[in-house]
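Handing you this structure, nothing more for now.
Note that one protein chain of the assembly has been removed; the remaining protein chains are unaltered in position.
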Amino acid sequence: MIIKYFSWIKEHVGKSEEQIELPDHINNVNELINYLNEIDKKYSLIFEKKQLIKIAVNKTYSSFDTNISNNDEIAFFPPVTGG
Amino acid sequence: MIIKYFSWIKEHVGKSEEQIELPDHINNVNELINYLNEIDKKYSLIFEKKQLIKIAVNKTYSSFDTNISNNDEIAFFPPVTGG
Amino acid sequence: MSKNSPLIKIKIQNEDFDVSDEIKILHQNNTGAIVNFIGVVRGYDEKNNQIINSMTLEHYPGMTESEIEKIVFESFQRWELTGVTVIHRIGNLKPSDQIVFVGVSSKHRQNAFDGCNFIMDWLKTKAPFWKVEENNNKKNWVNFNENDNKALKKWQ
Partner (left out) sequence: MSKNSPLIKIKIQNEDFDVSDEIKILHQNNTGAIVNFIGVVRGYDEKNNQIINSMTLEHYPGMTESEIEKIVFESFQRWELTGVTVIHRIGNLKPSDQIVFVGVSSKHRQNAFDGCNFIMDWLKTKAPFWKVEENNNKKNWVNFNENDNKALKKWQ
């Protein structure tokens, strides 16, 4: 699975993209976040205010309970500020 | 007094502007129109549907009962179609 | 021109205008948002179902400028704007020629949208311009569009 990070979230994680092998027992975005938090404290800092985080699965806006699989591309980013 | 005509009204009158000496007893736009109608039939054709005519006195939108004097510039034109 | 004084430009002219140039003028320091309307001569009259070869715009010199000024000043009363440009062409124009430019700048985009929309709606009903369409040897004075009066209701 590819995970992408943008804006200040990218800076907190220290990279714009990483590839992970999604464990079998992880089925949705919420479970992925819990898994990441266990791996490294830097993630919990990002996800502590979940309402501030936007999620895209395969480049489409998604929610915390969206199902995911190892072939998906998932992105975490703050609310957008273009235009 | 200067009288100006625009658009199809100008074509009906056959000129874009004329100068007349306003008789003393004429005090407002309505009276001027009646006076013009008496002078020449071509005016009555224009003014027979008064609700279609817009009036400006000294380049400001005015109405049929606006007071006028010999020093004024008055204009008759159809609803505008710019933009 | 000081940084914060509003920029107002009103022109009635035969010549064409360049939208990029006009936008550069509206690019004031800290402006943020610019909304423009551009009106273009159509090549086909759908109501009367015929091709338009050309169009001539006449106006009432002096009154046109003062009516547009009134509308522009009113737009500054209603919204926080940083600049307004109105350019209206007169004379003979061909299909796809530009007729009118209304450009409005503001720090906030909705103000720029509303200001530009407001100026166009009032210009359409108040500024003394008249269009005559020419098709071969026929002249057809364009009729006032009653929808333009209805459009004003949203500003009441």
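General observations
Going by the order they are written in, the chains are A, B and C; count residues from 1 in each one.
Following the convention adopted for this analysis, contacts are C-beta pairs under 8 Å (C-beta built on N, C-alpha and C of every residue); 3 or more make two chains touch, one makes a residue touch a chain.
Small disclaimer: the values here were computed from a predicted structure and weren't measured.
In the whole complex the chain that is left out makes contact with A, C.
Contact between subunit A and the unshown chain involves residues 4, 6-8, 56, 59-61, 75, 77-83.
One chain of the complex is left out; on subunit C, the residues touching it are 18-21, 23, 27, 29-40, 42-44, 46, 95-96, 107, 109-110, 112-113, 116-117, 120, 151.
Assume only the chains that are shown with their structure count from here on.
Remark: subunit B and subunit C have CA centroids separated by 27 Å (rounded to whole angstrom).
Centre-to-centre separation between subunit A and subunit C, using Cα means, comes to 49 Å. For this pair, subunit A with subunit B, the centres built from the Cα atoms lie 74 Å apart.
Looking at subunit A, no residue sits in touch with two or more other chains.
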